[in-house]
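All protein chains but one are shown at their positions in the complex.
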Amino acid sequence: MEITFYISGAVAILSTIMVITRFNIIHALLYLVVSFLALATVFFIMGAPFAAALEIIIYAGAIVVLIIFVIMMLNLKGEAIEQERKWLTPQVWIGPAILSFILLGELIYIIGIGNSGAAGLPSQLVDSKAVGKSLYGQYILGVELSGMLLMAGIVGAYHLGRQKKKVIHRFLEQIEE
Amino acid sequence: MNEIQITQGLLLAGTLFMLGLIGVLIRRNIIFMLVCVEIMLNAAGLAFIVAGSKWAQPDGQVMFIFILTMAAAEVSVGLALILQIHHQLKTLDSDAASEMKG
Partner (left out) sequence: MNLLWLIPTLPFIGAFVLVLFGSRLSKTMVPLIGAGSVGLSALVTLLVGVDFISSSSPSFDYVAWQWLDVAGLSSAFAFHLDALSLIFIFVITFVGFLIHIYSAEFMVDDDGYPRFFAYLNLFVCSMLILVLANNLVLMYLGWEGVGLCSYLLIGFWYGEEKNGYAARKAFIVTRVGDTAMAFGLFMLFQNFHTLNIQEIAAKAPQLFSVGSDTVLIIALLLLGGAVGKSAQLPLQTWLPDAMAGPSPVSALIHAATMVTAGVYLIARTHVIFELAPVALMVVGIIGAATLVVAGFAALTQFDLKRVLAYSTISQIGYMFLALGVGAWSAAIFHFMIHAFFKALLFLSAGAVIMALHHEHDMFKMGGLKKKLPVIYWTFLIGASSLAALPLITGGFYSKDQILWLTLSGENGNIWFFLVALLGAFVTSIYTFRMVYLTFFGKEKTHVHHVPGKLINTPLIILAGLSTLAGFIELPHNFFHLTVFSDFLKPVLPSIAVQEGFESIEYMVQMIAAGVSVSGVYVAYIFYIVKPELSDQLKSSAADLHQFWFSGWGFDRLYNFLFVRPFVYLSSINKSDVVDQLYAGLVALAEFFHKIFSFTQSGVLRWYIMGIVIGGILLLTLGLIS
């Protein structure tokens, strides 16, 4: 089983690297979907089938699709890709890359000195029933709050996305003509 | 079956997080930044799942669900804002929205 984990992990990392280095945003988003699918596999291996399913349905299926819709709505022309090419010069990504590698190094060190144990399935499979019982039992408040959060998200998205037309008085309109 | 060490799970999460961070830092297009933020969130969720799996408890998955919910709400609001920026500034360059400088 380990090998499955390593392969999916590698796929996830590779596709994420592709996400952050593409010039065309749709390509990047497709690679992102691949990355999410790989992660879902990892979740399965970890013994969390419900989480894996949710990852695919919501993350890859809803969020990424939403982003694609917005991009299509923006109606970006080919020059957007040219722009991306211009913006992604080596002098731009050298610095952040170094900083992030330092951060990764520290993270590895921290993880390394923590106590290690085993994680895996199937004896430790946590299925949807257990998750459901936990959600609506212990974490019921969190569920309610998530509901409110989603409502706030909807209202906010509607309100922020509205584009008010500038109202010019009819006299001024006539003058403009 | 062999058991996967928790360290390696967390390592994967960390690597993905770092990659997302690089992406946020180096891309100027706002939509790309949003996407990379999603990668980071996802990596955090992975860390939770790994932890929950270690202790064989549903709490990790519950946390993951909450993260997911939050990410969804955030993406919708963020995209609305991106639409506004595009409408006002006629560009998707994040550096163009720098009137709060100085």
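We call the chains A and B, going by the order they appear; numbering starts again at 1 in every chain.
Rule of thumb we're sticking to: contacts are C-beta pairs under 8 Å (C-beta built on N, C-alpha and C of every residue); 3 or more make two chains touch, one makes a residue touch a chain.
Worth saying up front: this structure is predicted, and the values here are computed from it rather than measured.
Asker: Specify the shown partners of the omitted chain in the complete complex.
Answerer: Touched by the chain not displayed, across the whole complex: A, B.
Asker: Would you indicate which residue among A:57, A:110 or A:148 is in contact with the undisplayed chain?
Answerer: Selected residue, touching the omitted chain: A:110.
Asker: Taking the full complex into account, find the residue in A:8, A:35 or A:100 that is in contact with the omitted chain.
Answerer: In the full complex, the listed residue that touches the missing chain is A:100.
Asker: Please give every residue of chain B in contact with the chain that is not shown.
Answerer: These residues of chain B touch the chain that is not shown: 21, 24-26, 28, 33, 94-95, 97-102.
Asker: Using the touch rule from the top, list residues of chain A that touch the missing partner.
Answerer: Those residues of chain A that touch the unshown chain are 95-96, 99-100, 102-103, 106, 109-110.
Rule of thumb we're sticking to: only the chains that are shown with their structure count from here on.
Asker: Report, in whole Å, the distance between the mean C-alpha point of chain A and the mean C-alpha point of chain B.
Answerer: 5
Asker: Any idea which chain A residues touch chain B in the complex?
Answerer: Residues of chain A touching chain B: 1-2, 5, 9, 12-13, 16-17, 19-20, 25, 28-29, 32, 35-36, 39, 42-43, 45-48, 50-51, 54-55, 58-59, 62-63, 66-67, 70-71, 73-74, 76, 80, 83-84, 87-88, 92-93, 95-97, 99-101, 103-104, 107-108, 111-112, 114, 116-122, 124, 126, 130-131, 133-135, 138-139, 142, 146, 149-150, 152-154, 156-161, 163.
Asker: Under the definition above, what is the set of chain B residues touching chain A in their complex?
Answerer: 1-12, 14-23, 25-29, 31-32, 34-36, 38-39, 42, 45-46, 49-50, 52-54, 56-62, 64-66, 68-77, 79-84, 86-87, 92-93
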